[in-house]
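All protein chains but one are shown in place.
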Amino acid sequence: MNHAILLISCPDAKGITATVTNFIYQNQGNIIHADQHIDDQNNTFLMRIEWSLGGFRLEKGAIGKEFSKIAEQFQMNWELSFTDDLPRVAIFVSKQLHCLHDLLFQYFYGQLRCKIPLVISNHDDARLLVAGFKISFHHVHVTPENKKAQERREIELLKKEKIDLIVLARYHQILSPEFVSEFPRRIINIHHSFLPAFAGKNPYQQAYQKGVKVIGATSHYVNDQLDEGPIIAQDTVQVSHRDTLEDFIRKGMDVEKAVLNRTVHLALQRKILSYGNKTVVFD
Amino acid sequence: MNHAILLISCPDAKGITATVTNFIYQNQGNIIHADQHIDDQNNTFLMRIEWSLGGFRLEKGAIGKEFSKIAEQFQMNWELSFTDDLPRVAIFVSKQLHCLHDLLFQYFYGQLRCKIPLVISNHDDARLLVAGFKISFHHVHVTPENKKAQERREIELLKKEKIDLIVLARYHQILSPEFVSEFPRRIINIHHSFLPAFAGKNPYQQAYQKGVKVIGATSHYVNDQLDEGPIIAQDTVQVSHRDTLEDFIRKGMDVEKAVLNRTVHLALQRKILSYGNKTVVFD
Amino acid sequence: MNHAILLISCPDAKGITATVTNFIYQNQGNIIHADQHIDDQNNTFLMRIEWSLGGFRLEKGAIGKEFSKIAEQFQMNWELSFTDDLPRVAIFVSKQLHCLHDLLFQYFYGQLRCKIPLVISNHDDARLLVAGFKISFHHVHVTPENKKAQERREIELLKKEKIDLIVLARYHQILSPEFVSEFPRRIINIHHSFLPAFAGKNPYQQAYQKGVKVIGATSHYVNDQLDEGPIIAQDTVQVSHRDTLEDFIRKGMDVEKAVLNRTVHLALQRKILSYGNKTVVFD
Partner (left out) sequence: MNHAILLISCPDAKGITATVTNFIYQNQGNIIHADQHIDDQNNTFLMRIEWSLGGFRLEKGAIGKEFSKIAEQFQMNWELSFTDDLPRVAIFVSKQLHCLHDLLFQYFYGQLRCKIPLVISNHDDARLLVAGFKISFHHVHVTPENKKAQERREIELLKKEKIDLIVLARYHQILSPEFVSEFPRRIINIHHSFLPAFAGKNPYQQAYQKGVKVIGATSHYVNDQLDEGPIIAQDTVQVSHRDTLEDFIRKGMDVEKAVLNRTVHLALQRKILSYGNKTVVFD
């Protein structure tokens, strides 16, 4: 059964929840999940609501138009999606392939509810792996000189494939502000440290030198500042003096995979709402 | 500012959320939190909704009466409470005092939003500690012979103090079904293992003999079966062969305190809804 | 540089550590790691010691013979291995392929220091995946009637390939005591619950029905009792009422992979010493 999902953020006001739920009820929808949060400090109302379209009076195509009146009334940022529309996902990767591999395995066995039409890399290492999953692979070599042109080429590829979500699965190139602005709050990165600690290059080496006793991974939306976008999910694992740098990297990889995995599932279920420099995760 | 909180469970049906939120909206309430969950397997609708009473049209005392019409319509189990009514809490304890101590410390420093009029124990060990916090202490010695009478005495004490919530903070007596039925879903226990493993006596010894590599703690509502009531919260910590039984106990104590602490805060904020043999925790 | 590793367990006595370390020192070995543990309750001495063979006076082949005199003196169970002898590993799997996949990925990228000559399954599902990694795949269909014969066939395959370690990466057949006795303390299983809770079939369904708030995974040596062998590693992850059974399974998979991964690395580094119904993990 097809479900509709609304993600809403707007200035807080009386009656928002009542108005939204009435809209659904009066059109004969059955609410499956509703979760609401208010950010006091910013006076912001945030909501995720999901309802069944079985017997709903409005056609799928008419819902947005009808809802836009309510949205206007409350100055909402909103996004409407449907569970039978599979999100279209592109994965970017460099030379570390474990996250890519983990995602593609789940995709192959039907555990990721999405369509992955392409993988893009600045290296050729992933070609064979990606080919094995019958996904189109694009090696886009990036240098300081050709970066602008190559990003334009990538944008073209992504637009052509109507990509909804870009997953940087250990992609070690910094995307330009121009690129990012083409896909606002649609690019997810996995960083191999518990941010804000150890941003930037070689976080495991940094962590090893520092002698920390936990390492971790962080998923976040990409914005214009390196490793500074709104955090979605984080996890950590204990390490000790008995762990070599190699052990840090190996143990960290398992955390990276798990955190990215969780994040991609959340994104595909439209459970992440990003506003300001924070996220609300309706899990 | 005083808030009203409704906890609702009922058979799922169309329009529940809309009806409830409309009730609040039309009386000029501002919804602060709303979270809803549907248990598919049991076709059960579960909800927590909290709204500000600033400018609300109904008197505090009239809200329940008015709401009961909606409740009847949807066959709801429901509970209405107000943030300015401090829950009244009794703590039961035996000889291990760390959980009691941790709760009383928070209580003393104003970090627990409740009133604790009494502590009951089947031993005298906690007397001095409790006295130090100016709380009334009752040593109720229980034997197989006097159990019935002593429980009646306890019930009397609890009723007299209008106790809303009973916290078994390492109380090592089994409460009779008669006692439990006087306080349905109002008795919380902390058990020093990750249930359902190591129920019953001496869970750390059991865990140590078994050679497990994690230990844990579980909070749950008390029902008629030992350590079988609906689970509220659980956590675990890594152990190794280097840990002695004494280390298991010490590390476990920190987990017990943290899990019970989290649970009591959830209960005081009316964020736990228990139905069947499960809980919904609106955290 | 090649290292020798000794794993020792024996009745505790004075002078064991001094005698062992002297043996290494007098033969010009440089100790890299030494870790010792005494199980008080069983009066058992347990040790792992690793030394560099650069400049060691004894030939690799002579070390064991020479050491056996010390071993005899202290009635040791001992195992000598060398880091330049790659352990030979067989993986058993049924229909859930995520653990297999994760191990083969690491193997392919040189992150598992071992040789994997074969994968055995009671189903055919893994054939293509295994073939992609150029590893020999054996579909050994097992029924109550043919079990004895099929296990003999498997033992033959394993002996022929000189297998040191068998990894049950979600293999859902119970191995007979005869099979297990052929590979004592050389068979590792991953079970998808935090044992001893939810042993046996469908642990995630059991956990979901029970309403637990953590799920987990356990690796253990296989002995004659189902899910009862000495535990090697365990980990858990938080779940909530918002998680469906499908979510339990998905989140659990990430824990299973991480726990098995950690366990296989420990086994390959000869860091696990199993005695009685417990393990010492020299991590």
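Here the chain labels run A, B and C in written order, and each chain numbers its own residues starting at 1.
Quick note on the criterion: a contact is a pair of C-beta atoms (placed from the backbone, for glycine too) under 8 Å apart; a residue touches a chain by one contact, two chains touch by 3 or more.
Quick caveat, the model's predicted, so the values are computed rather than measured.
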{"item": "Chains on display which the left-out chain touches in the complete complex", "value": "A, B, C"}
{"item": "Sole contact to the chain not displayed, among B:H101, B:R127, B:K147 or B:K210", "value": "B:H101"}
{"item": "Residue among A:I63, A:M76, A:V142 or A:L195 touching the omitted chain", "value": "A:L195"}
{"item": "Contacting the left-out chain in the complete assembly, out of B:K60, B:R88, B:R127 or B:K251", "value": "B:K251"}
{"item": "Residues in chain C touching the chain absent from view", "value": "12, 14-19, 21-22, 24-26, 28-38, 238"}
{"item": "Hidden partner chain, residues of chain A it touches", "value": "37, 39-40, 46, 194-198, 210-214, 216, 218, 230-236, 238, 240-242, 244, 277-281, 283"}
{"item": "Interface with the unshown chain - residue positions in chain B", "value": "97-98, 101-102, 105, 109, 111, 132, 240, 242, 250-251, 254-255, 257-258, 261-262, 265, 283"}
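Quick note on the criterion: only the chains that are shown with their structure count from here on.
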{"item": "Farthest chain relative to chain B (centres taken as mean CA coordinates)", "value": "C"}
{"item": "Multi-partner residues of chain A (each touching 2 or more other chains)", "value": "none"}
